[in-house]
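Shown here: the complex without one of its protein chains, the others still in place.
Per-chain numbering from 1; labels A and B assigned in written order.
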Amino acid sequence: MPGKLKKSVGLLLSVVLLLSLITACSSKNNKPAESASSPQASNSPSAETSESPSSEPAGIDTSKKVELQFYMLGNAPKDLAKVEAEINKMALEDLNATVKFNFTTWTDWDQKYKLLLSTGQKVDLIFTAEWTQYQQYAKKKAFLPLDDLLPKAAPVLNQFVPQDMWEAVKIDGKIYTVPATYKEYVTGGFVWREDLRQKYDLPKPVDMATFEAYLEGIKKNEPNLQPVAIGADVAAALSDAHLDIARDIVGPMPYGVFAPYSNPSQMTNYWGSAEHLEDLKLYRSWAEKGYISKNELNVKDTNQDKIVNGTAAALLGDNPTRYNQTLNNMKSLHPDWELGYHPYGLTKGYATPVHPIHNGFAIPAHSDNAERALAFYEKMVTDKRYNHLTQYGFEGVNYEVDNGYYKLIGNADTNGFLRENMQGWAWRNPEFMLFEPSYDGVKAIFDELDKIQKPDIYTGFAEDYTEYQAERAALEQVEKQYLFPLLAGQVADVEKGLATFMDKAKQAGLEKVQQGYTKQWLAYLQESGIQ
Amino acid sequence: MKTKRKGLWHELYANRILFLMLLPVLVYFLINNYAPMIGIYYAFVQFEFNTSMFNMNFVGLKNFEFLWKSGKLIELTVNTIGYNLAFIVLGNVLSISVAVLLSELKGKWFKKITQSVLFLPYFVSFVILSVIVFNLFNYEQGVLNTVLERLGAEPLDVYNKPALWIFFIIFFYLWKNFGYSMVIYLAAITGISEEYYEAARIDGANTFQRAWHITVPMLKSTFVILLLFSLGTIMKGQFDLFYQMVGNNGLLYSTTDILDTYVYRSLKVTFDMGMATAAGVYQSLFGFALIMVVNGIIRKVNKDYALF
Partner (left out) sequence: MKIREDSAAIWFRLLAYTVVIGGSVLCILPFILIVSASLSSNESIIREGYNIIPRDFSLEGYRIIFQVPDEVLRAYGVTTLVTVVGTALGLFLMTMAGYVLQRKDFKYRNFFSFVIYFTTLFGGGLVPYYILITEYLEFTDSMNALIWPSLMTPFLIILMRSFISSAVPDEVTESAKIDGANDFLIYYRIVLPLAIPGLATVGLFLALHYWNDWFSSAMYINSPEKYQLQFYLYNIINTSDFLRNIGAGTGIVLTEGVPTESMKMAMAIVVTGPILLLYPFIQRYFVKGLTIGAVKG
């Protein structure tokens, strides 16, 4: 009771205190809530970067103890507190700093990410990726440029990351993130139930024709099994995958523009073209033949779950790592089932390893401790003690090394720190990485793809849509309303449906958006010396 | 003029305890609601990082453009208001009638249990409800089509019938929320003095008449409050309900898309504070205008029922 009372009194007190604060603030000159915080916040880092190099050429000033705010996406591991305590012991000694590991969880993570960066929060390190819109945030100066800071605060890290990677993550000529150096492939590939393929003597899916033949065979022999699971995001799971394997698109381009990998400057408009119509008719035929569910747009299970639990037979496209996880989950429930995989790369003749932007850590513009943050991040990547602790937990408690392989102690429910439980994709260090034996299959795929690798030329492009922001937002709606049903094969008259979609899209300003994008894309190609 | 000023000070002094009792609430709203209203200015600037709101470029109404660029503003406005009107009218009719019926029932335990059960759906989140609905209606394995099949009828593709969803949306809204307003009406009925009923009984009124002539009129002031609060937010839709039920299914948007879902979808990838705020301003202005008119009418009819 006293505790509760104290709380309520405290709350009331703060109410009264803050009243005076707010009224004073708003009556004076109507200062906005953030104006008070931002000038001071944006001043300090730039002051640091400009003055320090001359006064302290090597190393950084660690005389003042600081606490770093570290933000990662996803859920925190159960044993985070123990790991944090141990890291802090080391960091205090090495850098006179402690760190607070914050996790956004997956609930409203995109909202939270946006808020953290746009409201001037004191964040010192934050995860970046192309799917968290690194390019856009960097372009809008939400992060601190690291070019001058790196040699001084993190010389080892500066050397450790190859020069071409530093070049690749540059936006408008500046480095805004520290890329991960672990090389992997997240390119697509067909996934299918191999045991059923053998049972009914179906062709091995290597391209769209054989994939379709496989689906046809499944539909005929296993009428209760859904031949292929697509899920609600038909644009990514169906259209993008299809354009990748069948039409060799350079990357998942927005607004229906199309550039082939082999000749990226040859831009065309895919939406409304003959090819588009042809593809939509194909999807329609899939729906008619019952290869996909009539209600694919509302499906609630993940595609992978459907494979694992035997309600679907194939996936149009998945990356090698996730295929491997699906395989393992399936095997644990149904040891006698088999799952086949064929990377698109083997058919297309080339595969692109992940772009360095794919995983990284940036220092937000409002950070007060940029140097220390970078120095700390260097430790996370290049110091084996830090790295292993934050990737695998405590050796002997959470994991053990068995024959060079990672081995979890206990099981996933009881162990408080699983492998890469901090979602430490960005600070993976290939020299320190430990893998489970089941990962050997993925490595074999990677080795195969290594032989045909070519660079990713799409991800480095940073679109600036300020000019056509309104049209872009309107287009987003039109796409969901008129194109998605076509993709899911739910519109009987495909030609008419496509015409309606194109009409609405043009009304929303499709041409302006496409022109703006195309112009920037061509400029990017020229700038980066691609053709 | 002079008397008025004297009136204020006099009032403040005479009712100082009343003012003090009101103060914490006023302070709370000042901090919690009025202070952040400064942010409405975001609707008129081009958002930028690393600079204060008042240093951003003033762009006039540019942030509002996306609302009509898709050519859907009128449709969205009509949908949003239409659904909310249906919710208000049907919701109140349903919860008043069930509350009246319940209040007339005898049997302590029966009453207790049914009241609790009717309130249950309020605890089911829309996320979970949408999963249940999908289980009922999905084409291949849904309960509905399994039953239809057994009866020898044609299966029904519910997720491709936009017209049906008008009813589903309204039904599930009522299902989930009527318990909430029912509890309010039940509490209001409890407050009606027993003397009125006694008098009516002596006059020979039967149960129907008592309910119709005493209970229902006594709920008027409660109804007006519920009405004014729902009218003020008539342009703000039940985002969760629509978003969870319909999701990515563009086939149903013609009848189920409301402003909130539209704004969410449009801005999910375009992280622009300005446009998000602009949409909110549009909704607020509409609600504000409406409420001023309605409250004015209520004041004319009966001053006691007006909110302000």
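Throughout what follows, a residue touches a chain if its C-beta (ideal position, glycine included) is under 8 Å from a C-beta of that chain, and two chains touch if they have at least 3 such contacts.
From a predicted model like this one, the values you see are computed outputs, not experimental measurements.
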From A:124, A:212 or A:240, residue that would touch the chain that is not displayed: A:240
Residues in chain A touching the chain absent from view: 4, 7-8, 10-12, 14, 18, 21-22, 32-34, 36-37, 74-76, 78, 80, 100, 102-103, 105-109, 111-112, 115, 118-121, 129, 131, 184, 186-188, 231-233, 236-237, 240-241, 252, 300-306, 309-311, 317-319, 321-322, 325, 329, 333, 354, 358, 412-414, 416, 418-421, 423, 425
Residues of chain B in contact with the chain not shown: 7, 11, 15, 17-19, 21-22, 24-26, 28-29, 31-40, 42, 97-98, 101-102, 104-105, 112, 114-125, 127-129, 132, 135, 141-143, 175, 179-180, 183-184, 186-188, 190-195, 204, 206-208, 211, 221-222, 225, 228-229, 232-233, 273, 276-277, 280, 284, 287-288, 291, 306-308
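To be clear about the criterion, only the chains that are shown with their structure count from here on.
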Chain centre separation in whole Å, for chain B relative to chain A (CA means): 37
Chain B partner contacts - residues on chain A that touch it in the complex: 12, 15-16, 18-19, 22-23, 26, 30, 32-35, 38-39, 42, 110, 114, 117-118, 133, 136-137, 140-142, 226, 232-234, 293-295, 297-300, 365-366, 465-466, 469-478, 480-485, 490, 504, 507-509
Chain A partner contacts - residues on chain B that touch it in the complex: 24, 27-28, 30-31, 35-36, 38-39, 41, 46-55, 62-63, 65-66, 69-72, 130-131, 134, 138-140, 157, 159-160, 246-251, 253-254, 257, 262, 265-273, 275
